[in-house]
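Note that one protein chain is taken out, while the other chains of the complex remain in position.
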Amino acid sequence: MIKSVSSLRSLAPVLIVLLLLALVPLFSPSNRFLSLAISAGINIIALYGLSVLFGQTGILSMGHTALVGVGAYTAALLARDFDIGFWVSIPVAGIMAAIVAAIIGIPSLRVSGHHFVIMTFAFGQLMTIILTNGGDYTGGASGLDMGKPVTMFGADLDALPRFYLLVVAFVTISAVASWAIINSSYGRTLRAIRENEKLAAALGINVGRHKIGAFIVSGVFAGVSGVLLAYFLRHISPGQFASFPSIYLALMVMIGGARLLLGPLAGGILVSFLPEVLNLDPVQSRILYGVCLIAVILFLPNGLIAGIADGWTWLAKMSKRTPAAGNVPEAGR
Amino acid sequence: MSVLLDIKGLRKQFGGVTALSGIDLAINEGEILGVVGPNGSGKTTLFNVVTGVHKPTAGTVTWKGKDITGIPANQISRNGIGYTFQQAMAFPGLTVLENVQIATEHSAASARTDFAWPTPASLLDFVGIADLANEKAGILPFGSLRLLGLALALATRPSLLLLDEPAAGLNDRETAALVGLVQQFPAHGISVCVIDHDMKLMQMLCKRLAVLDFGSKIADGPTADVLHDPKVLEVYLGGEL
Partner (left out) sequence: MDILLQQLLNGLSIASVITLIAVGVTLIFGLTGIINFAHGEFLMVGSIVTWLAVSNGIAFPLALILGVLAVALMGFVLERIIFRFTLERPTNGFIVSLGLIVVLQHIVILFWNANQKSIPRPLTTVWEIGGVRIASVRVMVILMTIAVVAMTYVMITRSRYGRALRASVEDRDTAALMGIPVRRYITGVFVLGSALAGLAGGLLIALFPITPFTGGTMVMKGFAVALIGGLGNLSGAVAAGLILGIVEGLSAGYGFSEWTDAYSFGLMILVLLFRPHGLFGGTSGPKMA
């Protein structure tokens, strides 16, 4: 894998932002702030997975929250039945979510275009029904508790500031993983499939296999996100992982921009914090979300960040200065 | 001259319509073969069946002695057969260079090591669009898009190139340039089969012609002979030769 200078340049802003975010606990933020930030971070990890599936490969799946649920339930069940804690749960949940992603992906990808979205939606709902009807094993409609704390080298990480840093660490790992994928030849192949499937096949690319691969990769991110969610909320229930919450993930990835490395970060933070900043109650903020989603799709299909970047470049050109470094470094587009 | 691609008894039916009714065609090493026929004669169906878009109803396709009948589209190029489409195809959101890089990265593992254009840059140079390397393929003018399509097919290091109406939409100057490029292929170990209905183009390019009509082959031989074949003249009655 050849990493050019320009592709490193796309990683730098993200790392800088994350570094700054890691310093936040030094300023004694409120518990509410930390909770919001942690929620945002957990979403962002899932979003990086979605950006590989949707941003790179062009596949819109409504089953992503279901995969987060797989991760969460894996963690909860491992803790309850096998006394297995956080650190082992992470890889196991990643694998479980990858398997379920393959199960959803393989049949869904045999179905054309717009039917595909509906298929993934149906699978997501089906999973919720299965979880709800799992009796005592899955905790039924009321769900499961998370019994174990998160510890690292003996130190308890459950306190909010420490959990926050844990989440920032995982977000960083997700961002770097996403960057690595995007800038590899694998990422290029996925983009080729997104741009012109027929041509990709003509050039020797096994489109079906790569699409399922993208699904599986997105599943791993979602699974990890789910583990963190379970350990943060301490209680999970099937309703959280139905297909409709996928709408909020779609919103975040659209607003932030599915193809930019900064996209998931921006989208997750914006959607979590905007209602706080604007002092909206949950109902009002959801109306805002919905309107934003519609507006973004219609007017800024590449996301807010790209839209701002384009606007910036346009402004620079308009004022007749040389359009210098006004471009947001794009992650291998 | 050995036979590279041997098509025997190829039939294709779509429901009640017989698009191909038993085609026998051989493409020899080192030649530029033309397959012509009026619209509806089955040229594109033949192309689609050979390139894995459709499975044949009957018949076989043998490549260098190996049976490749009905193999999926993405394995065609892995076997050493490259092809371009009737519509100019590229990856619009990616740069020209990235387009060719993708094609090179997926050329068959057993690809020829003696290939004349081993790098993306050399390919872009050859077809003449090196100056457009960092442009997004989506904004390319049509002529350059066609050249990019050719470069992509070449990047898979083929021993045989199938070109479906490669000059469609090109003006005379661009067509002549294309012809100039294609004529160089046999010397570099790439045999060519061009499918088209433009007789002028075929006369320029091909030493041998096969003529299709209503799904059957009605003539097959040296270009000059075929063009004087009364059956062929009848099919193209009123057309210019």
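Quick notes on this one:
Residue numbering begins at 1 within each chain, and the chains themselves are lettered A and B in the order written.
Following the convention adopted for this analysis, a residue touches a chain if its C-beta (ideal position, glycine included) is under 8 Å from a C-beta of that chain, and two chains touch if they have at least 3 such contacts.
If you're wondering where the values come from, they're calculated on a predicted model, not measured in any experiment.
Within the entire complex, contacts from the absent chain reach the displayed chains A. When you scan A:Y48, A:F86 or A:F121 for touch with the missing chain, the hit is A:F121. Of the candidate positions A:R9, A:R32 or A:R110, contact with the hidden chain is made by A:R110.
For the chain left out of this panel, the touching residue among A:V14, A:A101, A:A230 or A:L293 is A:L293.
By the touch rule set out above, chain A reaches the unshown chain at residues 60, 107, 110-115, 117-119, 121-123, 125-126, 129-130, 132-133, 243-244, 247, 250-251, 254, 283-284, 286-287, 289-294, 297-298, 301.
The working rule: only the chains that are shown with their structure count from here on.
One inter-chain figure worth recording: chain A and chain B are separated by 43 Å, centre to centre, where each centre is the mean of the chain's CA atoms.
The residues of chain B lying in touch with chain A in their complex are 51, 72-78, 83, 85, 89-94, 98, 101-103, 105-108, 152-153, 155-156. Contact residues of chain A toward chain B in the complex are 185, 188-189, 191-192, 194-196, 198-207, 333.
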